[in-house]
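Chains shown are a subset, placed as in the full complex.
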Amino acid sequence: MAQIKDLLNNNTVIRPDGRAVDELRPVKITRNFTDAPEGSVLIECGNTRVMCTATFVPGVPHWRKDTGLGWVTAEYAMLPRATSDRTPRESIKGKVGGRTQEISRLIGRCLRGVVDTKALDENQVLLDCDVLQADGGTRTASVTGAYVALVDALRWAEKNKRIRSAEKVLKDQISAVSVGIIDGTPMLDLPYIEDSQAMTDMNVAMTGSGGFIEIQGTAEHRPFTREELNVLLELAEKGNKELQHAQNEALAQS
Amino acid sequence: MAQIKDLLNNNTVIRPDGRAVDELRPVKITRNFTDAPEGSVLIECGNTRVMCTATFVPGVPHWRKDTGLGWVTAEYAMLPRATSDRTPRESIKGKVGGRTQEISRLIGRCLRGVVDTKALDENQVLLDCDVLQADGGTRTASVTGAYVALVDALRWAEKNKRIRSAEKVLKDQISAVSVGIIDGTPMLDLPYIEDSQAMTDMNVAMTGSGGFIEIQGTAEHRPFTREELNVLLELAEKGNKELQHAQNEALAQS
Amino acid sequence: MAQIKDLLNNNTVIRPDGRAVDELRPVKITRNFTDAPEGSVLIECGNTRVMCTATFVPGVPHWRKDTGLGWVTAEYAMLPRATSDRTPRESIKGKVGGRTQEISRLIGRCLRGVVDTKALDENQVLLDCDVLQADGGTRTASVTGAYVALVDALRWAEKNKRIRSAEKVLKDQISAVSVGIIDGTPMLDLPYIEDSQAMTDMNVAMTGSGGFIEIQGTAEHRPFTREELNVLLELAEKGNKELQHAQNEALAQS
């Protein structure tokens, strides 16, 4: 493990924004960002800004009817000028792209990973994650923000007698963060400039109790080793702990 | 004209939000709302909030090539939970609805109405109006906000030598406001609760010099008279003047 | 109002087809144009020819069920060679364009404006307006022709005991006409050649009792003034009266 420490204590690396290799970007979570949704959260991770809303809907999709189980699902999208170049709207193209679907499915799986669908009863929570500004890590910010919106929607549902207990539906807490290897150095929470240079890019979703819900690591440019993987997971663990602290602080406010 | 005065001085009408019949909702225009776009504006008209971005693109669509003329166009959309009930995404339905297209076209026409496409040269400005929260008047707020984003994008283009002069491209200023008749009383700037009860609903886009660019009046419930039309236009004139004042104040800030 | 008279009495203007500025093109309304529909009308306004059929359908769309109210809606389309250049079919493009949807919605609103949906009971009338030949004013001809087809379909429904009384469903009569400003002169009923040069283009739908159901005015090239608007509305009023006379004559034939 000496090697891991070395990699993490790499003081010679200077990141474009001056952060240490194991340092998160500033996180800001604003609840009740808009009025209509049962949960409405603006999450900012550095320059990445995602609006996460949670909609509580009585009933479940037809394929889940009469199972006694609820459902949680998510839809992710980017506003056209979230990005430096304008991204054409998928509504106008008439189809949802592969990247969008992949991320929507990831967010849904992550949140279902901490939900007791039995305690939710035959109700559904839809999470909409719309990226207002994109600077890397939009999918992980979406997971982290959507969790807070989900909690608010469940609290609303409990208060409005739609479910018995928000607490029982939530088996655990969840957040996600990106890690990657840049020029051979593992780093935490990559902004766009780093992400685009990464040899390996990994998204890690973890529960409050330290379990893994989702690991997605890709090496288009250079395969990564078991040793590197271990360092990346260390970084992800540190990042997720801090994100969960930020979630809890936001949720503690009335 | 005595009758018009009477209608406007109707002191017995109490609007749900306590406004006078000829009073706008509070307007707030935030420039540079996000970093990437050449123009990025958040406009708030009461609880209606629209993010308007302007993208400057060199070149024009193929059907306009070699004309020496530029082009300005707009796309309008609602985030799913801008509304009280969740509106399904048009990207997922695979097609853009009639209402969305109608509004996108309206915004484009309004802004082209004050642009000298010759001075713009063969360049294009795309305006994206995304409704974060909808409480009536989203299309008129979009026109009003998009104008400010357009000015910022043209200033950017001038500064970056893409066009000679932003001022020359802008022939005039433009804003839009809704007016309507509720229970027989003409009113200015309808929030959702009033809009849904209106016998007649009209959107009026006007230039800074007082000309009309677009009038769209519809009476699904009861036809309106020439007299009523005149009162509605008076109200729209008043409202647009105030909105243009707000635009100018926002644009005066550096 | 002197100025309005001046504008209307403009004798120096020569229109391409020799008409006076306040003169309609010849109108011809043929009922029972085809056999299958409950109402089938061919309307010809100059060279513009639109086939308007009305389909009476028991029942209403699901979102209107159990309201006790009927529904009237419209679909507009152009045959490929209605126009000088061939317009590709929207069926083959796989989506309905913005212009088509905008016009379909306009026609539907206009006809609903004169229908008592309660008297229609939970029945639906679908109006199909297919342009066989386009020479300007296709949307207004569609409204004018669709009204006649609607009357025939309601008479059919009364005769076949589907509704109690066609007369009670029809609260009023409706027609629509285009007006515009060309080279500074307001004119009635623009053919394509004038329409494409118009500084301002306005479509006005009016009831038999002289109320407005829809006003859509657009100034892409030069804003219009309140004074000009008044002249345009005078022209529209004259035009609609004459169109309603033509509708009544057609409907008087057995």
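General observations
For reference, chains read A, B and C in written order, and residue numbers begin at 1 within each chain.
As a working rule, contacts are C-beta pairs under 8 Å (C-beta built on N, C-alpha and C of every residue); 3 or more make two chains touch, one makes a residue touch a chain.
Keep in mind that this is a model prediction, so the values were computed, not measured.
Because every chain is the same sequence, the assembly can be counted simply: 3 are drawn, and the full complex in the file has 6 copies.
The criterion applied here is as follows: only the chains that are shown with their structure count from here on.
The touch graph of the protein chains shown is a line.
As for how the two copies chain A and chain B face one another, over half of their interface residue numbers coincide. Ranked by how close its C-alpha mean sits to the mean of all protein C-alpha atoms, the top chain is B. One simple way to say how far apart two chains are is to compare their mean CA positions; for chain A and chain C this gives 52 Å.
Centres computed as Cα averages put chain B at a distance of 27 Å from chain C. Inter-chain centre distance (chain A to chain B, centres taken as mean C-alpha positions): 35 Å.
Counting partners per residue, chain B has 95-96 as the residues that reach two or more other chains. The touching residues of chain B, counted against chain C in their complex, run 95-99, 101-102, 104-105, 109, 112-113, 172, 202, 206-207, 209-220, 222-226, 229, 233.
Chain contact summary for the complex, chain B toward chain A: residues 34-37, 40, 47, 49, 51, 53, 55, 57, 75, 77, 79-84, 86, 89-96, 100, 126, 128, 130, 132-133.
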